[in-house]
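Left out: one protein chain. Kept in place: all the others.
Up next, subunit A:
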Amino acid sequence: MEKKGKKKQPSEGNDTVSSPSPSPWQAFLVHLICGLGLASALWIAHKVYTNLISDPSQILCLIWIIEAPIVILLFSIFRKNPKECSYWKAVGRGLLGLPAGAVVNALGAIALGAPVGVKYFSKTLNWSLLMSLFTVVPAASVFGSSWTNWQQIFAHTKPIGSIDYMICLPAHGAVIGAWFGAWPMPLDWERPWQEWPICVSYGAIAGYLVGMVASFCFVPLRSEQRHVKAE
């Protein structure tokens, strides 16, 4: 609690100057739409391919294609410094962040042991694009190239404003979920979903959802505190 108190001051400073910090209601709506987008993507994938395990790379592709516009368009609304940075510029940043984040995610996954090879290329690509959508893209839309903010969110994990929470918690949830999702892979259960991107993707999605729920809970909490402090 003490820590949070410390962190608050600059954020207030920032807020007054720049970004419209999303109200809890807005945050809830954003998360709800993201979650619904994800769910509908999964549903469509289920309709199209009937089996969510058989062809992971195409399903992942479908999911990120459906989810990408939702995330980019939604988070671009909450960009920092809205005066200097137009909405479409933020969208452009988000689009740029998608492949860049995919590279980072793919490298991380390969470092942790994801298989390398031609036949895994499309799986890894689609998976990392999806992960990029969960982790990097919202931050790219909101922060742009502000290194301090990135560092604060991803290196220090110290979200301050409610938009920080909305970016930070789901992103960390996705990464941690993917990490845990990798655990069943070496087991000898001989299930088809133990293949490379499948259980990791499901772990990431689950972690992302958990992160969003946590973010739901944190954002109102934060704004309440803010009110108390303001009074």
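Here, contacts are C-beta pairs under 8 Å (C-beta built on N, C-alpha and C of every residue); 3 or more make two chains touch, one makes a residue touch a chain; residues count from 1.
Following the convention adopted for this analysis, contacts and distances are computed from a predicted model.
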*Among "BolA protein", "NADH-ubiquinone oxidoreductase chain 2", "Small ribosomal subunit protein uS4m" or "GPI ethanolamine phosphate transferase 2", find the name that the UniProt record gives to the complex chain excluded from display.*
"GPI ethanolamine phosphate transferase 2"
*asked:* Given that one chain is not shown, which residue among A:Leu52, A:Ile66 or A:Ile110 touches it?
replied: A:Ile110
*Determine and list the subunit A residues touching the chain excluded from the picture.*
5-10, 108, 110-113, 116, 147-148, 151, 154-156, 158, 160, 179, 182, 185-189
